[in-house]
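With one protein chain withheld, the remaining protein chains of the complex are depicted in position.
Letters A and B mark the chains as written, and numbering starts fresh at 1 in each.
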Amino acid sequence: MAEPIAFRVNGRACVPGVHPMRRLLDVLREELALTGTKEGCGEGECGACAVLIDGALVDSCLVPIAQVEGREVTTIEGLADGETLGAIQRAFVEHGGAQCGICTPGMILAAKALLDRVPHPGEPEIREALAGNICRCTGYIRIFESVVKAMEPRGERGAP
Amino acid sequence: MPAFIGQSPPRKEAFAKVTGRARYVDDVVLPGMIHGVTVRSACPHARIRGVHFGEGVAWDEITVVTARDIPHNVVALINDDQPALADGVIHHAEEPVVLLAHPSRALLERARLAVRIDVEPLPAVLTLEDSLARTAVAWGEDNVFKEYWIRKGDVDAAFARPDVLVVEGEYATGAQEQLYIEPNGMIAVATPDEGVTVWGSMQCPYYIQKALMKLFDVPPEQARVVQLETGGGFGGKEEYPSILAIHAALLARKSGKPVKIVYDRAEDMAATTKRHPSRTRHRTAVTADGRIVALDIDFAIDGGAYSTLSQVVLSRGCIHASGPYDVENVRVRARAMATNTPPHGAFRGFGAPQSIFALERHLDLIARRLGLASDEIRRRNFVQRGHTLSTGQVVRDDIDMGAMLERALSTCEWHARRARFAEENARGGPVRRGMGLATFLHGTGFTGAGEKHLASVVGAEGLPDGRVRVLAASTEIGQGTSTIFAQIAADALGVAYDDVEVATPDTRDVPNSGPTVASRTCTIVGKLVEQSAVSLKAQLIGAGLLPPGYDGAQFRAACARFVRERGALRATAEYVQPRDIAWDEERFVGDAYGAYSWAVYVAQVAVDLRTYEARVEDFWALQEVGKVIHPLLAAGQIEGGVAQGIGWALFENVVWKDGRMQNDRMTDYIVPTSADIPPIHVVFEERPYAGGPAGAKGIGELPMDGPAPAIANAILDATGVSLTRVPATPEAIFDAMEALRG
Partner (left out) sequence: MRSDLADFELVRATSVREACERIEAGYRPLAGGTDVMVMLSAGKLAHRRWVDLWGLDDLRGIEETPGALAMGALTTYTDLRRHPIVVREFPMLVQAASETGGIAIQNRGTLGGNIGNASPAADSPPALLAYGAELGLVSRDGSRTVPYDAFHTAYKRTLAAPGELVARVIVPRAAAGAERVHFYRKVGPRQAQAISKVCFAACAEKRGGRVHDVKIALGGVAPTVVRAVEAERAIVAGEPSARVCEALMRVVVPIDDVRSTARYRRRVAENLLRDFLGHVGLAS
């Protein structure tokens, strides 16, 4: 029943042979060894599995792989340029946005989806944009702070 | 002058976490690894008549473990009453009965559903009230796992005084799920030569080792435990991982293959430990001018079906039940009760949030009865340095709760806001606002003689490149263990933060620094980190390798040279209880904790009278925690704890039916999102504590204690409705308002 499904992940083409109803989450983790995407609930409630499809935030546990055919998927592994962190990642490091780290990949992608669309969101927009990503450690305050700081221009340029 | 303590360097594992490279248990795949699942009981109390393996499943391909396969069927903890798999009798719903392993998870799920446990039901005790009333017996003769008493002064004589008013109240708190975002998981390998090795998500590697040693009857070197990156714990990975490690190890031993068990969310929520539900009765004698003369407290918690850690949770709840107040006569009766529900366990605060909720709610009730403001009743009763707490412990901390209260009230503009809200509320709009307060303390480290018994050990070793590695079993679970240990060691050694690394907890390589619980990691273990680093430095000085006023480069050179020329550079430090601490476990008298952290929390709450929703609009958290090692991490701990406290206060409602959690999914068990958390204003007061590294005290649990009572008190201020139970869901607020209307 497996079929080849062609799509791109972090800029690279791949064609795993999988059941069309397989969850994107499982394909990423088990077929492509991209384990940065986490499973927290399996029902689209926690956002730990969030990735971008063509730039839009989705919960990868709710996406059947058939619907990814021909699309571009961005996971946490695609955000740093080698060892150089992206601006949001760097802000999370410097401003305490990550504690246990399990929600962090999804949270960073949710922040990226926001900042790619709205370069200078206010706090209500940040809160709304992250509301589908549950963090049990931080109380969100340092995460807001990290997103705000990620918007600030910096001297040196990192990856986007 | 410390170079790193008091600064906020990036957390050690931050890069791995923001790039997705950090390896959690479900990210690890070993060659030939297969998966394990657990078949659980559906009923709360029953005799097992038989286990049937249904048709349509190739059972010969599946590794099956039952109680009969277990050498010594017990999960070692305190009383060793919990079996690894139920044998003969089921004591709670979701109790593990059979384990299955196979390479295909899809096939395993089919097999799990095909196992039928044939039972003869027994009478079950499903609530704390039923356990206290002994409607049936779930444990021993009277359902009491443990009972403690605190007796200070003469309570009965105080109540007989003609000049006191007696105020009574009853308060309750519900179960709370830790809801770490990474569910529990473990991988095990078993070989005849090396014994058992497990890797997983955990707080306490040596608890797991002890459990494996007992169950398999093997020496420590045959039971190795390695922590992987751990996606949150909050107490939920304190004792439960022991049973999971045992299960994975049993399957690995029988199958001869590496076995991974990772729970999905539903299983983790339904089957693993939660915060103990509680019920507290208060009877208080208070004079007309608001001095509390006597506290008579009956505190009971629901321990579930096995004793696990309940007695320890109970002792902390019992000792914290009388708060930061100077009361001459105190009696606390504390009982941990058995029910036929899954065992309740450790969760941030460990019994203290439950008893503090009752006390802080009760104080507001007393204040109203006396016509006093809620700040005033507290102001008139705060304990001072030199006073005694309920156990007779003399307060030695340099503390001034009165001054902290004034500072908190002025920071939050308490009086101005209350006046404004009173005026606005009087206009009769649909939204009413109020302010609520909680003042409390939280003991650092294990209770009583616990630290003495633990006798924790920390090591430090020089590395060939001249850097230093800290060796401890204390786990990094998001709270910042690795980072603060490196800061403490760096300052003690006089080297750069980056020149210190912290070893991954692996029982083969690190000494037993005790469990990662009880706000003890920074203070107790951190002090040992400091001492071991100092001792390591002394060796280099003793060897004549470190010149006076050395710099980091000189240290590295000296360390590298020592390792190169003499083989190993290692130092250890073991906990020695300070001589001035004394504790009588039998009578519950003496120094319950080496030090306390102190706090004043304030909540501003709005209640919508159309929907009965309470919303926290603003929150202030002022605390005295000794020296703050890492301000950013410390603030993160407070904010995260406050958020969990808000959840417990307003949303987090475990719905039970026949001893099973009904809302075992994140859609229906409601924790706060980013849209539910108010601004949290965190203020630290720092009065260094001689027993902690650079003066640090405990911090992790403290923020769990204050939010629920502060929020419930604010709801009272806003609406006049006194909620005696959390969570204060809209349904509960509605019911209370209807009851008030009569």
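Definition applied: a contact is a pair of C-beta atoms (placed from the backbone, for glycine too) under 8 Å apart; a residue touches a chain by one contact, two chains touch by 3 or more.
This is a predicted model, so every value here is computed, not measured.
For the chain missing from the display, the contacting residue among B:107, B:166, B:218 or B:543 is B:107, taking the whole complex into account. Only one of A:9, A:80, A:93 or A:110 touches the chain withheld from this view, namely A:110.
The residue touching the chain not shown here, chosen from B:41, B:663 or B:713, is B:663.
Touch with the chain omitted from the figure is made, among A:9, A:50 or A:98, by A:50.
Touch with the chain that is not drawn comes from one residue among B:218, B:266, B:463 or B:543, which is B:266. Not every partner is drawn; the one left out touches chain A at residues 1, 19-23, 26, 42-45, 47, 50, 56-59, 61-64, 66-67, 110, 113-114, 128-134. For chain B, the list of residues touching the undisplayed chain reads 105-107, 109-110, 264, 266, 430, 609-613, 615, 651, 655, 662-663, 665, 667-668, 670, 672-676, 729-731, 734-735.
Everything below uses one rule, namely that only the chains that are shown with their structure count from here on.
Here the CA centre of chain A is 30 Å from the CA centre of chain B. The residues of chain A lying in touch with chain B in their complex are 29, 34-43, 45-46, 48, 75-77, 79-80, 85, 89-90, 92-105, 108, 126-128, 130-144.
Chain B contributes residues 8, 10-11, 13-24, 26-27, 178-183, 229-234, 264-265, 477-480, 632-633, 635-636, 639-644, 665-667, 671, 673-675, 677, 679-680 to its touches with chain A in the complex.
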